[in-house]
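This report concerns only the one structure given below.
Yeah, one chain of the complex is gone here, protein chain that is, but the others are all in their spots.
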């Protein structure tokens, strides 16, 4: 999973019906290229500025109630930024 | 999912039969490397210049009526470019 | 999917039995890093120099007659290089 | 799989229920961009500083007892850093 910070919300009125009911959040990666923001579905209620753990690709489906064309999903809200060992 | 802008249409007469009936749009990523354009299937009727949400890999299948060898699919048309928080 | 140009053929005598019968073509991406050539299976008869549409990962399987350990597959031959809108 | 060094632990109290029971470790890739740390689930008991082998995407599921929205998983602890041939 990647760690990232929630930076905003994405609104889409015209979307696939399987995506109705999810909130879509813009997430900025904590490591690597911070410019590669992705859009992740959310059901945990993550807020702007929170650090989250995002799973990707087909593994997203294992966290949904029904299959949906969604390749990034917030699976955890991180308690605090991790300390990095030597 | 990634956000991107529709930049053009890709026409392919000789293609796999499972791809017949889809429109294929060239999408320029909004974040990260803008030069890495991808081709995404479309059924929502996205137009040139519109900002769209694209899902990738096997998750595409959950938005199709029948399985198809397609790894990028437009799942939403974004209402407006998202505001980025601090 | 990515767009790319067929640059050569890859021959492999010692290979997994599920890959027998496919032609493997070396494809240079049209967008992004042109140096990241990939090998894609082909059944459409794409020729050197042709512009093709390649699907990746597990979605490849939906275009095959039987499952095979293959993560890139040519699913369309593009009629002409796409025009890029503003 | 990628090789990487365990650099820390990620704690998440509010997370998907399918992720309860796993330890989540921050892994720094050994090759490529060392800055692109990822979070991988662990059941092998890898410790800080150990070199591990991480599998990604849907293949993670084949190492779990039950499906979970997790896209990176530690599948081996490496005996010693590999010697690189010419």
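Which chain is which? They are A, B, C and D, in the order written, and residues in each are numbered from 1.
Basically, a residue touches a chain if its C-beta (ideal position, glycine included) is under 8 Å from a C-beta of that chain, and two chains touch if they have at least 3 such contacts.
Since the model is a prediction, treat every value here as computed from it, not as a measurement.
J.: What are the shown chains that the left-out chain touches?
T.: For the complete complex, the undisplayed chain touches C, D.
J.: Taking the entire complex into account, which one of C:2, C:46 or C:60 touches the absent chain?
T.: C:60
J.: Given the full complex, what residues of chain C touch the hidden partner chain?
T.: Residues of chain C in contact with the hidden chain: 6-16, 18-19, 24, 26, 33, 35-40, 48-49, 57-58, 60-61, 67-72.
J.: Considering the entire assembly, which residues of chain D contact the chain that has been omitted?
T.: The missing chain touches chain D at positions 1-3, 30-32, 44, 53, 55-63, 73, 75-80, 82-86.
Keep this in mind: only the chains that are shown with their structure count from here on.
J.: List, in ascending order, every residue of chain B touching at least 2 other chains.
T.: 57-58, 60-61, in rising order.
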